[in-house]
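Have a look at this one before I ask anything.
All protein chains of the complex are present and in place, except for one that has been dropped.
Here the chain labels run A and B in written order, and each chain numbers its own residues starting at 1.
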Amino acid sequence: MSEFVQFCFSGLTVGAIYASVALGFTLIYNASGVINFSQGEFVVIGGMTTAVLIASGVPIWLAAPIAIIAAVIAGMTLYKLAIEPARGAPLVTLIIITIGASIFLRGLMQTVFDKQIHRYEGFSGEQSIAIFGAALLPQSIWILGGSLVVFVLLVWFLSRTKAGNAIRATSSDILAAKLAGINTNSTMMLAFALSAATGALAGVLATPVTFTSYDAGVLMALKGFAAMMLGGVGSPAGALIGGILIGLIEAFTAGYISSDYKDAAAFLVIFLVLFFMPGGLFGMVRVERV
Amino acid sequence: MTSLTLENIGISFGGLRALDGVSFTANSGEVTSIIGPNGAGKTTLFNIITGIYQPDIGKVLIDGTDVTGEAPHDLARRGMARTFQNLQIFEQMSALDNVMAGRHLHERRNVLADMFGLPSSRKCNRESAIAAQAALKRVGLGGVANRPAGDLSYGQLKRLEIARALTTEASLILFDEPAAGCNAVESREIDDLISSIASDGAAVILIEHDMRMVMRISSHIIVLDHGRKIAEGTPETVRKSPQVVEAYLGVHGAKEAGAALA
Partner (left out) sequence: MSPVLRAFLIISALLLLAPLLFPSVYYYRIGVLVLINTLSVTGMVVLLGYVGLVSLGHAGFFAIGAYATAVLPAYGIPPILTILVGAIGAALVAAFIGKPILRLKGHYLAIATLGFGMLVWMVLSKEAWLTGGPDGMVVESIDVKAPFELLGIKIKTAIAWYWICAVAVVIGIVLATNLANSPAGRAMRAVHESDVAAASLGIDVARTKLTAFIISAVYASVAGSLLALFNRYVTPDTADFLHSIEIMTMTVLGGASSVYGALIGALILTSLPQMLTVFAEYENMMFGAIMILTMVLMRQGLAPAIAQLFSRGRK
């Protein structure tokens, strides 16, 4: 029993992180139809920057916002320099560009920071709380809470604000959105900025538990993507639930099967979803116009 | 003899009924035209016939065989070919290569023979080139065979698609607005071409906005409005049907339409 609860805790914790990554994917996907492969790097920028600042004596309440701003700048620069000039290009081109951005950012972090593994202390200390004989880290509560807040803000933003409506309009028909007077460029820039902030926040919250290093982004992106696929591409609720599920699947794989292959669980989910449920839990299959 | 029969076809998109209870038969040697105002569901109907969409209800039959929901390439194997309203050209390929791609089903397909450049593969290539060249000549593009398709004019591309469909030797060919955007001369040429394709024995199904063309070359016309079939028959019958004129061009346009159709 206590073992089971323990796996649930760790699954929920990492799942919430994957959910945040998936939410970041969803934002950009909804605005532009692009899957931004450098989403994982935003998470690493958040975690690494915070870790390095804290190590040099900056308090967390200052380090975290700086890290998020750094990621936002990276996201906006990425859009301005690489995505915007290639607007209207074939999907393959955009995929290669965001992959390139991912590798570039990875290299940048290796250069600016280092190749070490980083972490810092949890926001509310390291003293775990015992529940049903299992240990819950206070940081896990921060992570779960953070993801929920991001989710709620995102849903509110997309459905209740003018900018959010612009994002949705841009995604469903870019020409119509332009005709309706929406500045589609600044809308997409906003989506990249928000997505970067979402990723970086996940990194800031997660690093005390998951640690981080310059090359941690790929795996993070992969799992975020698995989460998004499981939930249904484009759906914020799907991203949240998909993330949590991937986290749980991974934790139980590690606990009951083999910790060597816990990372394989996400791939397995990707393959199974592709096979049996291409729309995911909350998604829909888009009809293409010919 | 090939015939295409639609039985009670219906499909909805997001609660919107795009087609409702559409039935008709198209026979070989004839041009069957589908007309109707914008949004009547013509292209949707084409996409159902060619297997891109699955109808919610109803059947598509080729020579009595139910082929509803078969994949587009399987339908091509059954002798179906089409052109596209918004051009689907292989732009990076030469005009000749575009049309040669239409020979796919006539080619021996063995990728290893192709990679090793075996005589069988070369022979196949030569035969395809000859057939494609002939199809290009037939549509009047013999002179631009080696030009990249991306360099051709809109009217030429329209004819290139026709040549590509022709070279499949399909017995059932669907043309989606083949003359749209073409000038009067080009339009006339396409007219004649389609008539000759039908008289060669293929069943031709045509979507076209140019009413003069439709009236001149169709043996059989189906009129759609808001996803429903509102009339069917020879050009004579359809021309005389007042609700067709009204539905097709709107009440205010009915007068001019009458003049155009007369």
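Assume a contact is a pair of C-beta atoms (placed from the backbone, for glycine too) under 8 Å apart; a residue touches a chain by one contact, two chains touch by 3 or more.
All figures in this text were calculated on a predicted structure; none of them were measured in a lab.
Enquirer: Touching the hidden chain in the complete assembly: which of A:Trp156, A:Tyr256 or A:Phe271 does that?
Expert: A:Phe271
Enquirer: Looking at the whole complex, which of A:Ser2, A:Thr111 or A:Ser159 touches the chain that is not displayed?
Expert: A:Thr111
Enquirer: Which one touches the absent chain: A:Ala55, A:Ile73, A:Ala86 or A:Ile117?
Expert: Per the contact definition at the top, the residue touching the missing chain is A:Ala86.
Enquirer: Residue by residue, what part of chain B touches the chain that was omitted?
Expert: 50, 52, 71-73, 76-77, 80-82, 84, 88-93, 97, 100-105, 107-111, 114-117, 121, 124-125, 128, 164-165, 168
Enquirer: Where does chain A touch the missing chain, residue by residue?
Expert: 35, 37, 81-82, 85-86, 89-93, 95-97, 99-108, 110-111, 218-219, 222, 225, 229, 260-261, 263-264, 266-267, 270-271, 274-275, 278, 290
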